[in-house]
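There's a structure below that I have some questions on.
Excluded from the complex is one protein chain; the other protein chains are retained at their positions.
When the chains are written out, they are named A and B in that same order, and each has its own residue count from 1.
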Amino acid sequence: MKITLKVWRQKNTNTSGQFETYKLDHVSEDMSFLEMFDVLNEQLINEGKEPVVFDHDCREGICGMCSMYINGRPHGPKHGVTTCQLHMRSFKDGDIIVVEPWRAAAFPVLKDLSVDRSSFDRIMSAGGFVSVNAGNAQDANNLPIGKEIADEAFMSAACIGCGACVAACKNASAMLFVSAKVSQLALLPQGQPEAKRRAIAMVNQMDAEGFGACTNTGACSAECPKEISLSNIARLNREYLSASFTAQVD
Amino acid sequence: MALTGLFLCTFLLVHLIGNLQLFKADGGMAFNVYAVFMTTNPLIKFTSYGLYAIIIFHAFWGLYLVSENKKARPVAYAMVDGKANSQWTSRWMGVLGTIILAFIVMHMAGFWAKYKFGEVPYVQYERNIVDGSMTYGPSAPIESKKEQFVSAETGMEYTIVKDLYTEVAVAFKEWWIVLLYVLAMAAVSFHLVHGFSSAFQTLGVHHSKYNGLIKFVGIWVFGIIVPILFAAMPVYFFIQ
Partner (left out) sequence: MTNSKLDAKIPEGSIDQKWTKYKSSVPLVNPANKRSLEIIVVGTGLAGASAASTLAEMGYKVKAFCFQDSPRRAHSIAAQGGINAAKNYQNDGDSVYRLFYDTIKGGDYRSREGNVHRLAEVSSNIIDQCVAQGVPFAREYGGLLSNRSFGGTQVQRTFYAAGQTGQQLLLGAYSSLQRQVGMGNVKLYARHEMMDVVVIDGKARGIIARDLVSGKLERHFGHAVVLASGGYGNVFFLSTNAMGSNVTAAWKAHKKGAYFANPCFTQIHPTCIPVSGDHQSKLTLMSESLRNDGRIWVPAKQEDAAAVRAGQLKPNDIAEENRDYYLERRYPAFGNLVPRDVASRAAKERCDAGFGVNKTGQAVYLDYASAIERYGKIEATKQNLTHPDKATITALGKAVVKEKYGNLFDMYEQITGVNPYNEPMQIYPAVHYTMGGLWVDYNLMTTVPGLYAIGEANFSDHGANRLGASALMQGLADGYFVLPYTIGAYLSTEIRTKSIPTDHEAFAEAENKVQQTIDTLINIKGTKSVDYYHKRLGKIIWDQCGMARNEAGLKAAIAEVQALRAEFWSNVRVPGTANEFNTELEKASRVADFLELGELMCMDALNRNESCGGHFREEFQTEEGEAQRDDANYSYVAAWELTGDNQWTLNKEELKYENIKIAARSYK
């Protein structure tokens, strides 16, 4: 296959970027999208140019590091997969593919296609945990949890923190990410004691990071590689509303 | 946005039910009496001030949110394939809302302001109490908003009110006004197809058992029936 790539190149956070066009003449349909970028980089290095910086690590769809906005969609055209699991057989010979970084005020571009998602870590630090120190725990089976609840919590916990939800949202909102964690812990009895605190703290941190507001377009869930449901956002809204009305003032 | 939006949805229903009286073939009496009721009843008046406030809040908070949300993505994408992951109605709420706001201003200026502060001729209805037959014709202006009395001599009930009905009927003979109204109702439809169910999501109401119902009401009642009935009014007068 022959592929033409229009790739966003940006030296660092403080400079503005532009698109560069590259042509690849020997792309195999068995390649993953990132392996195609490996080929591009090899070509650039051989030409004495600087390779494209992009984030990636596990290349099996679970670490959440890869983050390309491909032809107007995070992680490209296939449903429920990350960029690393997207294969070139999803494209046609002669295609022109536009590749951009995630774009959000809370995800500043570091270089080329790599962005800084430490805002997600800070949101987690604000409340995305159960306050239990090692050694404190009771026997695991002392706390029965219905299978349905455990399964639902697992579905929420499947979030890989890639940020595709933010990238897809026209408002660059992080509600799906935040709600997945709030939901997981709100569903489980272990998370109950600090549920109110958590919902308020995480939402406040999300707002402080400069993410937009949720207008329920559903783009986040539709593009989520782990297909995290919108019901999480509703649950976060519920948790946040009830917490706002009932939490004690410090 | 959710609470005010849902309040405005209920207002739409009330407004629609009242205005359906335009279709009554009584020379506009029911409608004109209703108009008086709506502008004089203290409870309605009180509610209406709340309504204005809510419309203003809903509109301007919405516009503020749009501008805030724009700031969350300072550098725009070169290519966005929005249709791949969301309904266009959900992405265009700000624009649809702005169209509706403009329409409301025009609508209020055309009817409400004219009715309250402008020159609207009066009409007198004479209804035969026995057989219900009715005639009506212009009347001289009166001091109050409405006079209604029964004459034992003639066996007639007399009602004198401002003739908003004729104002409406005349306005809707203009093709461009009719067109504007129909287009505005299309905007209302698209706004509510997303807005109604979205409000429930924002309030945290999301349940596999009830999501279908909410979606159904949002699309059929507020997306289709309500806007079509509203749009039918100008069309009705135009083709009459």
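The rule we apply is simple: a contact is a pair of C-beta atoms (placed from the backbone, for glycine too) under 8 Å apart; a residue touches a chain by one contact, two chains touch by 3 or more.
Treat the numbers as computed from the prediction; the structure is a model and nothing was measured.
Counted over the whole complex, the shown chains touched by the missing one are A. Among the residues A:7, A:153, A:175 or A:199, only A:153 touches the chain that is left out of the figure.
The omitted chain makes contact with chain A at the following residues, 11-12, 28-32, 34-36, 38-39, 41-42, 44-46, 48-51, 53, 55-65, 81, 85, 87, 89, 110-111, 114, 116-118, 120-121, 124-126, 128-141, 143-147, 150-151, 153-154, 157-158, 160-161, 184-185, 188, 190-191.
By our rule, only the chains that are shown with their structure count from here on.
Centre to centre, using the average C-alpha position, chain A and chain B are separated by 42 Å.
Contacts from chain A toward chain B in the complex involve residues 8, 19, 69, 71-73, 77, 98, 100, 103-106, 168, 170-173, 210-219, 222-223, 230-231, 233-239, 241.
Within the complex formed with chain A, the residues of chain B that make contact are 65, 68-69, 71-82, 84-87, 90-91, 93, 194, 198, 201-206.
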